[in-house]
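Questions regarding the structure given below will be posed in turn.
Removed from the display is one protein chain of the complex; every other protein chain stays in position.
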Amino acid sequence: MLSVFILAPFAGSLIAIFFPSDQRGATAWFAGAIALLCFLIAAGLYPFVTSGGVLRYELAWMPELGLNFTLRMDGFAWLFTVLVTAIGVLVVLYARYYMAAEDPVPRFFALFLAFMGSMLGVVLSGNLILLAVFWELTSIVSFLLIGYWHHNAHARDGARMALTMTGMGGLCMLVGLLIMGRIVGSYDLDVVLASGDTIREHPLYLATLVLILLGALTKSAQFPFHFWLPHAMAAPTPVSAYLHSATMVKAGVFLLVRFWPVMAGTEAWFWIVGLAGLTTLLLGAYFAIFQQDLKGLLAYSTISHLGLITVLLSLGSPLAAVAAVFHIVNHATFKASLFMAAGIIDHETGTRDMRKLGGLIRYMPGTAMLAMVASAAMAGVPLLNGFISKEMFFAEAIETHQANLLDTITPYVATLAGMFAVTYSLRFIHSVFFGKTPDDLPKIPHEPPRWMRAPIEFLVLACLVVGIIPAITIGPFLHTAVVSILGTSTPQYSLSVWHGWNLPLIMSFVALLGGIGLYFLMKNYLATSTEGPPVFRLLHGQRIFERVLVTLSWKWARWLEQRLGTRRLQPQMRFLVFVAIMAGALPLLLNQFELPSLLVRGIDPAFALLWAIGIACAVGAAYQAKFHRLAALVLLGGAGLVTCITFVWLSAPDLAVTQLLVEIVTTVLILLGLRWLPKRIEDTQESELLSLRVRLRRLRDFVLALVAGGGVALIAYTVMTRPMPETIASYFLERAYTEGGGTNVVNVILVDFRGFDTLGEIAVLAIVALTVFALLLRFRPQADSLEAPEQQQVQNAFDDDHPDRAKGDSVAEYLFVPSVIMRWMFPVSGMLAAYFFLRGHDLPGGGFAAGIAMSIGFILQYMSGGTRWVEERLRIHPLRWMSIGILVAAATGIGSWLFGYPFLTSHAQYVTLPIVGKIPLASAIFFDLGVFSLVVGATVLILIALAHQSIRAPRAHARALRAAKEAK
Amino acid sequence: MSHLTDLPTWAAVIVCGFVLLGAAIALIGSIGLLRLPDFYTRLHAPTLATSGGVILICTASMVCFAVLQNRWVFHEVLIIVFVIMTTPVTLMLLGQAALYRDRVEERRGVPLKQKPLREETPDETKE
Amino acid sequence: MEIILSAAIGVLTASGVYLLLRPRTYQVIIGLSLLSYAVNLFIFSMGRLRVNAPPILEPGGVGDLSRYTDPVPQALVLTAIVIGFAMTALFLVVLLASRGFTGTDHVDGREQRSE
Amino acid sequence: MRTWFPYPLLSLGLLIIWMLLNQSVAPGTIVMGTILGVALAWVTLKLTPARSHPRRILRTLAFGASVFLDVIRSNIAVARVILRVGRRAPNSGFLTVDIDIEDENALALLACIMTATPGTAWLEYDRGRKSLLFHVLDMENEEVWIRTVKRYEAGLKEMFG
Amino acid sequence: MTELAIIWSILAAQIMIGLAMAFAAYRMVKGPRAQDRILGLDTLYINAMLMLLTFGIRTANSIYFESALIVALIGFVSSIAFGKFLMRGEVIE
């Protein structure tokens, strides 16, 4: 049954959004029907609740984590449910007439219903986390409702502020609730409510309290978080009436009441809640006086009244809690009606500025009457509901609860605030309905439609009835609610208008008379003053908030982002190197690393000589890379060559073969790229002009590099001089031939034991080739490298200058003899590739080496004949080679499925052919064939794509020039 | 697995002698690269290694493995052939490039190409 | 031998890292190449150093670590070489494209105030 | 015949290379080598390298022997030049010689020979004028060098007709 | 005695070749011009090949032959590329 309270509004919301936007009435009827349905169900549940029962509904959500969809209705929740649904019905009715035809009404009612659902969720949640869920939902929907007229900048700002404040509070509250759950051992509200002592005595009590209060106080717009509420008044008035007076802002005090039994009564509670409440009470009332906007006045008054409720709750006495609950209801009735009245005034006159309004009683006497009664309730005039709860408040204020300064000043502050309340209530009535009628009203006012006033009439009636005969009307309901909170400690209280001449009554009269006096003293000032109280108006809450928000979330954040991060590569690299050094060094430093002893014996002088060369080349390359690119590349080749010899020396012929081949291709590759880099001519003066900063930076990088190099060398040396642990290598050495069918263990590892790595590796090559190809299709060279290289220009010019020469003769001559040899090398490289391919399984070589060798053969032809020449004769389809390569390799792997073995299980067999004899036929050969094919395709594609730029760019350049000429 | 020390003395003498001689020629070639005064003279230096050096050391290798493994197939021949085939390409291209660059920079002592070239701007790739 | 090779690895690493920290794309690609030599040698050295013990079995043979060097790091290096080659090609083309678009060979695509 | 074996000599050479590479004269090797040799010749055909028809194998061998001797001799000569370079700068220089070999393969072979004999460096061949610019490390007598080149030229002409 | 002589003479040869490589490397580092450096690299390659061959002899293992073969057969490709880059400003036209 309880789930209907949640389901119906949310489902209704979903349906409402699909109503046509011109169907204002239908949508309103629909929303109203849902609200009414909820109200009626709530009413129907009263008998159960009033007998002390607690309705529960539970649906598993995350039961392991203690989060369930638990709804729970006790008397207090029931009271709130009724409040929410009843006022909901009235507001819908009001909104039906309030909203303009051009407003997207379905959205309004959808959000309205969603809000109602969320609010009911807050009220009915039986699980702390679920409560937080609905809590945040109310914030979010409220945000959307405030920003309903989003073309209005005030609405946007107000919405954002409301969400930021209440959302922030909600997040804090969530943590508080989580801690509460940790303390109690459950998020179930029943369990929590039964563990008051555990909570109050827990060391985390204060943290919990503060966090939960942050939620409650922000939601209820308590000082110092109050400022969002006035700005939320940019919302349509029905929203203000519903969310920002009757329901949502009450969620904060609802929460205080909810946790009152388990959290109140401590000194911390008294101080924090009391101080916030008292300040809010006074400041809200004071500020309300000086508002010029009708809704602003009501907003501050709401803040003040919420402060009153908060103060009551802070006191920790059961009687005060009763008063608080009572005032919650009372405030909802009179404030909602006042908001609606203000809305009507706005609606009818086109303004809410009290300076522009006046004498409206002549045009709308009915509305005026209603507003007067409601205002009187707000001011605490006897025979109205506000009076009774205010009397209770005064009575409680006088009582001594904690015997400290705060406690002592409460009655004085209360009286003063009461006085202010009278002042602003009086002002509301007097400046709007009385005095002379201004002639510059945007519209000629008249009474609103019948049904638009009906909700106000109903609420005002409630104010009156409750104010006169409280015990019979609100009494039982209040009792039900109070009992559900206080249980056995429910105090004796009497709801009656007359308690005899006592101190609270005197305070009331002081407030009433003082307030009237104050109003008439200030009347003239208020009629012309600007918005906001003197002095404080300079302290614009919104502006401070915006300032702070912008500073914190924008300026500081940007500053920090720039300081803590960088978009430059060099610092990033520096960090990476530094972190890597630390990551490597820390385990050594933390566990006392013993330096290995240096072994100088057994050094081969030839090997040492080799590395002297290698080191010279490496350092030289590093030194020359900036200004002498070609030299750096040459030196890099030297270092690579020494590396290759090292591989041979240290028993890795396969590595040497592969590295050598790759070395050559890489050199050609980089040379191909060099053409497109800008000229860089060393400035001989440069070294002297280098600033100290640059030198220092280089020194730092140098030291960093030295440390990195030293570290890697140290680790390598340490490991090398230690005995080899038991390794998987033995397995491979044992089985390479017997089970892998090859004597070259490295190759068997590559195509069999760890063939999957190889499959991946060729995939990498394929991906890179595709990337390079795709990127180069979009290659756009800089203007200065667009023209043919200078050499070619000179040589072409030479050819042009001589009548006996044709263009291109120079290059043809240059390559005439070399190209003869280069051409003949093509079949030889093919032979070499075949050789490497076929012997790979048993001896150094393999598909990869073969592939590179083959592609070098192709590249050689490109170098000798040029791109066009080769492509006129030989169409290589590298993309096909690549595709086939991967597919063949993968298909070989899949082939083993047919024999019931896992992917890539190899099968080796010797096949006897006539004449040829026995030849080994391992499935690994097919795998290697795939490797070969892919490597040929990828390597050729990469190099040729790069080479193509040389003919593409000038062509495009010429085309662009031609186009530019035509454009002129 | 066989060891070099398994070589009979006559073979050892041939192998060691050839290797030493080949290495010495290669070294002399490199000394030439180091000491010869200009690029065109230095261009001759590596050919010592590609001719004398390669032939001698490959022969040593052939003898060595022929004796040790008792196999009469000399794949080192391939190295000799390929080195002799490919070295000219490199040197020719380098030599012509050097000629071109020197001509553009109008260095003295460099033979001109048929007719003098026009005044040219300095070369792009100084290095 | 170990000391020479570790010195070599150290110098290659240091040169490579120094270049990685430089502002020109070409310096970075040369640095990456040097670094990849260093890394390949490092991986290789993890199998310990053996002269003349290539992991190539005699036909029909069953090998063991006393006679043959550890083949696993070699297989790893082979993969690393291939991937390193691919990445060099890729980086080269990216730096060319960057130079094409930005007009500079600075790693950030624009010249900095100093360096 | 041509369509099946576009470059018989090439195929033969490749077969020999294959046998040398595999260090084997087993039938399997020969079959494989032949297949590869022929197949690669087909692919090479697309690049249309010029065909040449070397003749007179005996004369070729004699020619080769003389070149081999030249190689040895010039190795020694150049080694000497280099070793005394500190005392005496080599008397090097450029020379031009007219070559009238048509066959480009023969020209390539000439280049190989001149490169293989240290002391002479092939630099530039002007196709229009059919003249060769080469560099000589130790130019005692220009005529000697030009004669040497002419000798090679003659030998090659004899081979390639 | 013979053994020692063999071992020492091969080692001596290797050191000589090593020195040859060192001189070539000197040209690579020093230049003065790009063609000198490239010539240095080419010489380095040739000598490296000789080094590999002597290493094969020293270890009496023909397994290292292919490495030498590759240097002989396609080591010149990078030198060609360099040369062409000098002459024409680009490797493949």
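Letters A, B, C, D and E mark the chains in the order given here, with residues in each chain numbered from 1 onward.
In this text, a contact is a pair of C-beta atoms (placed from the backbone, for glycine too) under 8 Å apart; a residue touches a chain by one contact, two chains touch by 3 or more.
FYI, contacts and distances are computed from a predicted model.
Name of the non-displayed chain as stated in its UniProt record, restricted to "Monovalent cation/H+ antiporter subunit D", "ABC transporter permease", "Sporulation protein YlmC with PRC-barrel domain" or "ABC transmembrane type-1 domain-containing protein": "Monovalent cation/H+ antiporter subunit D".
In the full assembly, the chain not pictured is in contact with A, C, by the touch criterion defined above. Per the touch definition above, the residue from A:L65, A:I409 or A:I472 contacting the chain not shown is A:L65. Across the entire complex, the residue among A:F509, A:Y525 or A:F756 in touch with the chain not shown is A:F756. Among A:L576, A:V694 or A:V911, only A:L576 touches the chain left out of the display. Across A:G181, A:G358, A:G532 or A:P789, the residue that sits in touch with the chain not pictured is A:G181.
Residues 20, 25, 28, 32, 35-36, 39, 42-43, 45-47, 72-73, 76, 79-80, 83, 86-87, 90-91, 94-95, 97-98, 101-102, 107-109 are the ones on chain C that touch the missing chain.
Everything that follows uses one rule, which is that only the chains that are shown with their structure count from here on.
Note on connectivity: the fewest chain-to-chain touch steps from chain D to chain E number 2. Chains touching both chain B and chain D: A.
Within the contact network of the assembly, the step distance from chain A to chain D comes to 1.
Averaging Cα atoms per chain gives one point for each, and the point farthest from that of chain E is the centre of A.
Measuring from the averaged C-alpha position of chain C to that of chain E gives a distance of 21 Å. Chain B and chain C have CA centres that are 29 Å apart. In chain E, the residues touching two or more other chains are 14, 17, 19, 21-22, 31, 34, 37-38, 40, 59, 61, 63, 69, 73, 75, 80, 82, 84-87, 89.
Of all residues in chain D, those that touch two or more other chains are 17, 21, 108, 111-112, 122, 124, 126.
The list of touching chain pairs reads A-B, A-C, A-D, A-E, B-D, B-E, C-E.
Every residue of chain D that touches chain B in the complex is listed here, in rising order: 17, 19-21, 23-25, 71-72, 75, 78-79, 81-83, 85-86, 89-90, 92, 94, 96, 108, 111-112, 114-124, 126, 129, 133, 135, 137. Considering their complex, residues 59, 61, 63 of chain E touch chain C. Remark: chain A residues 804-805, 809, 812-813, 816-817, 820-821, 823-824, 826-828, 830-832, 834-835, 838-839, 861, 865, 870, 873-874, 913, 915-917, 919 touch chain D in the complex.
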